[in-house]
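The other protein chains are all here in position, but one chain of the complex has been omitted.
Just so it is clear, A and B label the chains in written order, and each chain counts residues from 1 on its own.
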Amino acid sequence: MWELFVRSLDASIVLAIAALGELIGQRSGVLNVGIEGVMLFGATFGFIVAQTTGDYTTGFIAAIAIGALIGLMHGVFSITLGVDQVVSGMGIWILGFGLTTYIGNPYTGPLGMARIDRIGGMSPFFYLALALIILTWFVLNKTSLGLKIRSVGENPAVAEVSGIGVNRIRYMCVIVSGMLMGLAGGVYGLSYNPVWNYNFLMGWGFIALALVFFSMWNPFIMFGGAVLFGALWQLALSPEFILPGVMSRYLWRMVPFVITVVVLVVMSTRWFRTRWGAAKPEALGMPYRKEG
Amino acid sequence: MKIAEHDIRLVKRVELPWWNAALISIFSIVVALILFSLVFVHSGVNPINGFKEIFQFAFLNRNGLPLTINRSIFIFLCTCAFIIPYRAGLWNIGMAGQLYAGALGAFGVMYLFGAKGDPNLYIAPGIGIPLMMIGAMLAGGLIGGIAGFLRGRFNVNEIVTTMMLNSIGFWFVSYMVKEGGPFMNPVGRSESFDLPVSVRAPLIFGIPFTLVVALLLAVLLYWVFAKTRIGYKIKSYGHNPLAAKYSGINPQVIPVLVFVLGGMIAGLAAYHYFGAVPGVFKVARNYAEFGDLSFYGIICGLIAQGNPLAAIPISLLFGGLTNGGRFAQGKLQMGFGVDYALLGVMMITMVVLQFFYRYKIVWIKPEKEISDVGIIR
Partner (left out) sequence: MPTDNQIKKNAVLEARGITKRFPGCCANEQIDFEIKAGEVHAILGENGAGKTTLMNILFGLYQPDEGELYFDGEKVDFKSPLDAIKKGIGMVHQKRKLVMAHSVIENIMLGHPHAGEILNFKRVKQEVTELCEKYGFKLDLNAKVWQLSEGQRQSVEIIKALYRGAKVLILDEPTSALSPPETRNLLDSIRTMAESDLAVVPFITHKLPVVLDISHRVTVLRNGKVTAQFATEGATEKSLAKSMVGREVIIKLDKVEVERGKPVLEVENLSAYSEKDYLALKGVSFTIHEGEIFGIAGVSGNGQEELAEVLAGLRSATTGTILLDGEDITRNSTLERWRKGVGYVPAERNEVGSIADYSLIDNVAMNYYFEEEYVPRGVINYKGLRELTENLIAEYNVATPGPDVNARALSGGNLQKLILARVLSRKPRLIIASLPTQGLDVGAIEFVQNKLLQAKKDKAAILLISGEIEEALSLSDRVAPIYEGELMDIIPWTDAERDNVGAMMAGIKPKVESL
C-alpha cells in the first residue's frame, strides 16, 4: 500500500511541476495549451541525452533547456507576433507530438540506466516540487516581482503606465513556464516512466492544463489536485488494489479522464464560477500592444 | 527596418481579400515543405529525390493514388469536423475520440445484425450501409455533443474535454476489441470482427462512394456558412458571443449544435476508413494511428481558414504527403514517423503565418512618400 502511495506521488510530481509552469505563464496572461507538446519535447530530449551520455543530470538539463526554448518560441508567437495564443499552443502541441515521434523513434524502449535513488523513501523530485510550489506562491503573492506578474496578467495597459515592461515580464514567465514543463517531461521520461514510446505522455499535459483551471490559480490547491489525480491514476493502473476483477483493465484506464471531466464540470457550477471569475487573470489569452 | 534603402514596415491589414488569404496559405505550405526537407537531409536523402518519391507514389502510382484518395477523404472529413466548431470560435481537437466512437457505432449496428463471427451473413446493402453510417454519425455526434454541451451549459474548456474524450475513446475501443471484448474478432487478435462481405461499400473506379458524400458535404457546408440562417448564427457566435446573445442567438445551443455536427462528420470519417475502404473492413489493430491522422484536420482547417471548399485541395495534398511519406520512409530507409514530423512542421509554420492574416509587410521605396495610418507603433 505504501508503495502504491509513493508511486502515486511520483505521478503527482510530474503533473504538479508541469501545472506549476502553466500557472506561472497564465498568471502573466499567457495561456499555453501546448503544454503536452512541451512536455513531450522535454521527455524525449531528456531521454535521448541521458541515454547517450549515461548521465541523468545532463538529461535533465537538456529537458529544461528544450522547454525553455519552446517556451521562448511560444513567447515570440504569442507576445511579439500577436498570434492567437490557442493557435500557437495547438501548434506547439502538434509540433511536439509530430517531431518527437520522428526524432525519438530510434530510441524506443527502456532507458536502461539505474533508477534514481529515493531520498527518505520519496523521489527527490517530490522535495523539489514542494520547494518550487512554495517558492512560486511566495514570489507571486509576497514580492514586487509577483505583483508585477499578476498585474501584467490582469491588466497589461495599467502595468505599462506604472512603469512595468509588460513584454519583458511575459517573456520571462513563458520561458520559466517552458522550463518547468520541460522539467516535468524529463521527470516523466527519466523517472516515472523511463520507457520511450511515441506519444507516451498520453494526454498528461492536458490533464495538467485542467489542473490549472481547477486550482483557481493557487499553487497549493493545484498541488492538492495533483496529489489526488496521481492517486487516481495509480489506482486506475492497478485496480486490483481496491476492486479486484470488477471491470476490464481497459475500462479502468478511462476512469481518470472521466473524473477530470466531471471535476471540471462541478467546478463550473454557479458556486464555483463566481469565485473562479474573480480569480481568473483578466487578460488571459489576450495579446498586448502598446497604445500610442 | 531598412534594407537596401527600402523602408520595410509592418502594416496592419484593414481587410483580407480572399486571394491574399489563399496566397498566405500556399506560401505557408511551401515554407513548411522546405523546412520539412531538413528531415530528408537528416536521413541523408537528397530532398529533391525525397519529394519526388513522395509525389510520384502519392499521385502518379497506380497503387499509390487510391491510397492517397482514401486518406484524403478521411482527412477532409476530419477537417470538416474541425471546421464547424472552429467557425463558432471553438476548438474541436477530439476528432480522434469521435471517430473511435463512430467506428464502434458502425460496427455496433453490424453487431446487432449478428455479424460477429459470421462474415458471410447476408444483409441487404441498401439497408445495412445507411444504417452503419447512421450508427457511426450518431455515436460520433453523441461524443462530440458531450463537449459541446459542457461548453455551452457550464463553460467547461472544450480543448480539455475533447482531449480527455480522446483518451477515454482510445481505452474504450481497446476494451471493446481486445481481451475478449464484445467486438473482438473471434479469429484475429486485438481487432474487431470482420464486416460481412455483403455490406462492403460500393466502389467507383476503386474508390468508395464516400468520396461523393465528402464532395457533396463540402458544397453543402460552404453554402450553409455563406447563405443560411444557421450558418449566420454559428459565425456570429464565433465572432462575438456577447453580440450573438444580444441579437437573440442562444449561447447554450450553438456549442452543442456545432460539436454534434462535427462529431457526426468525424463518425462518418470512421465509417469511411473502417467500413468502406477496401482491404480494411474492421476496426483495425492500429486504430490509434487514424486517431493521430485526424489531427491533420486541425491543420487543414486552419490553412483553409474554415472554408470547406478550400479544404478539398489541401486535404488531397496532405493525404498524398502522408501516404507518400510512409512509402518514402520504407523505400529510402528513413526512420519511422516521417509523416508525423511533417504534421509537426506544417502546424508550426501555419502558426507563424497566422501573423500575416493581420499584418502585411510593405516595402517602401525611398523616392515615394507613402503615409500609412495603421502602422503599428
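Convention: a residue touches a chain if its C-beta (ideal position, glycine included) is under 8 Å from a C-beta of that chain, and two chains touch if they have at least 3 such contacts.
Quick caveat: nothing in here was measured; it's all calculated off a predicted structure.
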| item | value |
| --- | --- |
| Visible chains in contact with the missing one | A, B |
| Given A:Arg150, A:Arg170 or A:Arg253, the one touching the chain that is not displayed | A:Arg150 |
| Residue among A:Thr80, A:Ser162 or A:Thr269 that touches the chain left out of view | A:Ser162 |
| Positions on chain B contacted by the hidden chain, ascending | 14-15, 227-230, 232-233, 236, 239-240, 242-250, 373 |
| Absent chain, residues of chain A that touch it | 142-148, 150-151, 154-155, 157-164, 270, 274, 277-279, 281-282, 291-292 |
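Convention: only the chains that are shown with their structure count from here on.
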| item | value |
| --- | --- |
| Whole-Å gap between the CA centroids of chain A and chain B | 27 |
| Residues on chain B engaged by chain A in the complex (per definition of touch) | 39, 91, 93, 150, 154-157, 159-161, 163-168, 171-172, 174-175, 178-179, 181, 292, 295, 298-299, 302, 335-338, 340-345, 347-348, 350-352, 354-355, 358, 376-377 |
| For the chain A and chain B complex, residues of the former touching the latter | 33, 77, 81-84, 86-88, 90-92, 94-99, 101-103, 105-106, 198-199, 202-203, 206-207, 209-210, 213, 248, 250-251, 253-254, 257-258, 260-261, 264-265, 268-269, 273, 289-290, 292 |
